[in-house]
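Of the protein chains in this complex, all but one are displayed in their positions.
Note that the chains are named A, B, C and D in the order they appear, and that numbering of residues resets to 1 at the start of each chain.
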Amino acid sequence: MAAVKYIASDKLPDWLKSLAAKSRVLVPVAEGGGVVFRPYAPGCRPVFDSDATAPPKGAVFPACQELFRYEQGKDPEDPGKPTLKLIASTEAEPTVVFGAKPCGARGFLIFDRVYIGKKFPDPYYIAAREATVFVTMACAAANVENTCFCHWVGSGPADGSGSDVLLTPVAGGYTAEAVTDKGAALLEDPALADGAAKADEAAAVKAAAREVLGEAPDIAASPAALLAAFDDADFWRDQSDKCVSCGACTYLCPTCYCFTITDEPKGMSGRRMRSWDACMHFQFTLEASGHNPRPTKAHRLKNRVGHKFSYYPTLHDGLVACCGCGRCIKSCPVSVDIREIVQNAVARAKG
Amino acid sequence: MSRLEELKTRIKEALPGLECVIGWQKGYDPLHNTPLFMRTDADVDKLEWGPLNVHNPAVYLPTFTGKKVGVVVKGCDSRSVVELLQENLINRDNVVIFGMPCTGVIDLSKVKARLAGAGVSAGTVTAVTDDGKTVSVTAGGQTTAMPLAEVRADKCGRCQFPNAVLADAYVGDPIAPAAPAAAADADLAALDAMSVPERMAFWRYHMERCIRCYACRNACPMCVCRDHCIAQSREPHWLTQDDTATEKLMFQVVHALHLAGRCTECGECQRACPMDIPVLALKKHLNRTIRDLFDYQAGVDPQAIPPLLQFKLEEDNIKERSW
Amino acid sequence: MTDPFNPYLPEVATILETVQETHNIKTFRVRFDDEAKMAAFKFEPGQVGQLSAPGIGESTFVINSPPTRMDYLQFSVMRAGEVTTMLHGLNAGDKVGVRAPLGNCFPYEAMKGKNIVFVGGGIGMAPLRTLFLYMLDNRADYGDITLLYGARSPADMAFSAELPEWTSRADVNTTLTIDREADGWAHKVGLIPNVLLELAPKPENTVAVTCGPPIMIKFTLEALKKLGFEDDQIVTTLEKRMKCGIGICGRCNIGSSYVCVDGPVYTYAQLKALPNEL
Amino acid sequence: MPVLTGKELRIVGFLCNWCSYGGADTAGVGRFGQPTDLRIIRVPCSGRIDPLFIAKTLINGADGVLVSGCHPRDCHYAEGNFYARRRLEVLKRFLPILGIDPGRFDYTWVSASEGQRWQKVVTVFTEQIHALGPAPRFDAVSADMLAKAAAGALGQGGNRVAA
Partner (left out) sequence: MRIGVFICHCGSNIEGTVDTATVAKASLDFPEVVYATDTMYACSEPGQDGIIQAIKDKNLTGVVVASCTPRMHEPTFRRAVERAGLNRYMFEMANIREHVSWIGKDREANTNKSVDLVRIAIEKLRRDAPLSPSKFSINKRVMVIGGGVAGIQAALDCADGGLQVVLVERESSIGGKMAKLDKTFPTVDCSSCILGPKMVDVAQHENITLHAYSEVDAIGGYVGNFQVQVKKKATYVDWTLCTGCGACMEKCPSKKNPDRFNEKIGPCTSINIPFPQAIPKKAVIDPTTCRQFVKGKCGVCAKVCPTGAIKYDMADEIVTEDVGAIVAATGYDLFDISKVTEYGGGRYPDVITGLQYERLLSASGPTGGHIKRPSDGKEPKNVVFIQCVGSRDKSLDRPYCSGFCCMYTAKQAILTKDHIPDSQSYVFYMDIRSPGKMYDEFTRRAMEEYGARYIRGRVAMVYPKDGKMIVRGADTLAGTQVEVEADLVVLAAGAEAAVGAPKLAEKLRISYDKYGFFMESHPKLKPVETNTAGVYLAGSCQGPKDIPQSVGQGSAAAAKVLALFSKDMLESDPQISRVDIKRCVGCGKCIITCPFKAIKEVEFRGQKKAEVIETVCQGCGLCTSTCPQGAIQLSHFTDNQILAEVNALCQS
């Protein structure tokens, strides 16, 4: 690994400015009562000391994205003969996501296995993924929230996997470590100084944060436990009773990657778009006949938890489709706690 | 404490005849309570009462079609129950209402802001106590005392219904309502103070961060279409999936206008919003309009017909323009 | 074009011909506009395609013409929801988009040398048609072929133009049935599972392929079990709400099996191993 | 086809079939000249007009929306316009809170015989919309205004407009 670098807090704007000159830079900023990723502009004050309300998911996987445009036409000789042209662009804008928590970037590792599959690699995703660099900020002990559980899913507050650069807050500034080559290139900037002297302090910050999280329960049994509970209607009723079936958990989840595809016509032309969809919505699986394989919120919550802690790990070498950021808990209007559900399922399996 | 115990006793008595009783219990951290579905006596023992019971449990009632359920309500929640009854969405015979006098609930956004002001994250709360006047929140090793009057929800400050408007079992003596608020809520007052173009900018700015999760809708006890909401249908096709402030605002317009004359102003839409978008102001404004035009407020009389589902041959307060 | 393959971008195709099969089923015969792509197009019986019209959206249908007959790709659309209703408005000459082939196929290789029993109900005949015709076109590879095709009434029977051939061919044993007596009906009357029990095909060295409405499948499975068919001798094909068709968008899964890539064809044995969420 | 730039603004009318659409016909039969901006959408009854259509039309960028139905007590369907009156009045009072000038929407009653009244309504309404000018669009709020919104600095200009 490359050498540790250091940047003083007051130099940060310089670095951001120089990054922004080359690409889109998304930083967490306060908007209303929330923190969201917005393009960096001089004068803007990024929020680094708490995790953003919405993760930087949209940087690679926009809430709504055009798959292609179509243009209908008519044969000039015979207007009864239609013509159809499809115009697609998978181009993505070079982007630096700056200041997300590591878990927010790590979510894309879960995306990658689905979107960069062998049979049908997703060109839109791949282009955006390649065009995006993640400079994340390791959590300090004070940033660890009651809802954090990254350590449950094999990660931690300073887990750089998924990041390209990992920053760590230290006195007066931040240490910066390149995680990938893409990241190393970013660190070639005059605003950054050598950080070897700060390395120990950074390590201590990381350790302290990890310390706050404490022991993680063993959820290795969750894939089997959730499957075992599949037909236990009472169990899922109890888990989902308070759920109101909104999409806050999925839309704010750094690993939720489901989408829908819709056409929007406008006269003779139009767009086919893909946009975020939520498995918690009734319409997600509603079939044209009116049949719905997941008609109740119990079915849907079962699928959400099952997907993350059972089906996905089964298909992907045990990797849990959750980065433990806790947004689904924190932002849930009724505080549905996915940790509790997984633990209940594991406990149920144990009998 | 004894009042809560008495309530628990009443619930336990009724429980055998009920699918469940909906109330609140402690949540994942001391700052958060969470809805509780009581099916056993042990569940009832988890019941909480206090300023952290921010949720409106009436939202769950229509999902129990054909089953008899109990619900514990604050005064404001009971208005939603009344409105649901009024609209034939639940059956009076199938709901048992438990009530207690309510002195207000906190607004988590206000608490969060307070804590942020004190330099600590609301995500690190380790203890919360309340003595009826002050809420003390411990986070990041320091305790911040917040007068309830300052961090309670706007609706509580001018609450005219601290007691359930309709209850089958009411524990404790009804308390007097707060003095009617002279001025509008701060959010509405702020909007009132803006010019019309400024308001457009206001909504454009705030709607930009909407993630279209529909928590506002799903937490709303009066949004009874829910699974069939026109926001997500193509037949009819009111909204596109475009990630634009325009589409997002249009949904808020749909929500607000569908609630016109029905909204009990419980504030769940805004409380549920993970992005903290001030969507309640739209409904407050409409409620004011409904009050001015029809001298009506929702969720008070189970026999009333919502004003937009009826009419008068001569309207008292509608002055049509002449040309 | 050096662009990578874009699985979301349909091939533009033209409707050559439509057939109004029943009051709510319309068949579309389409050909890619790009003749080179059409010539290179390969699929296997049972695979599906996403048929779309611009501005209307996509819906998944099995390619019900067999790979042995490549003059056109045939899709039969039952009007149910918004997209299918709009698709019904399309006519010969109109442009559509096709994303195909998607999903798995019938185990037609493994079926070689075996007797085949097709049991199709209503629109469920469409996926069977592709395999049925494929087998007719490779008749020597398969043993006895039995087709039991039922619909509510004669008017509800799709592919009526082909039925005379299917019923008159000596190398297949075709039975048609309708639920209730109707004027001029020269075939069986009775519910599919009952007629199946009457026909009583032998399970030995036989594979049953069935598709139809859920209630019919339920009782057909019972009938097949009664006749002695094992779970892995029964093959069916599923329908689910799909969007991407390539295993990403996340809605068609049954547990960890994605119907759009792992299906739509499953043996009954495979289905039983999946969580119960059809 | 777009509006004739500089000449017309986009004004959409929702008219009930029985009275106001007929009134507009009567105006035509009487050759009562009117501005050409208005595009009429025919609906069976003013009661059919979901206020959301009007909101959608305005949010979509229309410069004005005019609704007209049968006079109260004259509804072909007996009661439709009574409901419409309540709903439309609520909408009219709601629009300004969204940032839409309430003058961009009006509703009125014109009977099938009132060709001259229709002419007057269209003329006055069109003039009113032209006086307001092209409608500001949600997707074109100025950066300056957005910055003010971000800074919480809206509503301090003292140019308060009654809600």
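FYI, contacts are C-beta pairs under 8 Å (C-beta built on N, C-alpha and C of every residue); 3 or more make two chains touch, one makes a residue touch a chain.
These numbers come from a predicted model, not from an experiment.
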Omitted chain's touching partners, listed by label: A, B, C, D
Hidden-chain contact residue, picked from the options B:Thr65, B:Thr129 or B:Asn317: B:Thr65
Of B:Asp41, B:Glu235 or B:Asp292, the residue in touch with the unshown chain: B:Glu235
Positions on chain C where the hidden chain makes contact: 55, 89, 91
For chain B, the residues touching the chain missing from this view: 65-66, 87-89, 224-225, 228-230, 233, 235-238, 244, 246-247, 258, 305, 309-310
Absent chain, residues of chain A that touch it: 72, 74, 79-80, 265-268, 290
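Methods note: only the chains that are shown with their structure count from here on.
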Chain centre separation in whole Å, for chain D relative to chain B (CA means): 33
CA centroid of chain B to CA centroid of chain C, Å: 50
Of all residues in chain D, the ones touching two or more other chains: 150
Interface hub residues of chain C, defined as touching at least two other chains: 57, 81-82
Of all residues in chain D, those that touch chain B in their complex: 51-52, 55-56, 59, 72-73, 79, 82-83, 85-87, 89-91, 93-94, 96-101, 106-109, 117, 120-121, 124, 136, 138-139, 141-142, 145-146, 148-150, 154-157, 159-161, 163
Partner chain A, residues of chain B touching it in the complex: 20, 27-29, 32-37, 55, 59-60, 109, 112-113, 120-121, 123-125, 140, 205-206, 208-209, 211-215, 217-219, 226-228, 232-234, 240-243, 268, 271-272, 274-278
In the complex with chain B, residue positions of chain A that touch it: 31-34, 36, 49-50, 53-54, 62-64, 142-148, 238, 241-242, 244-248, 250-252, 260, 262, 264, 273, 275-276, 278, 281-283, 327, 329-331, 333-337, 339-340
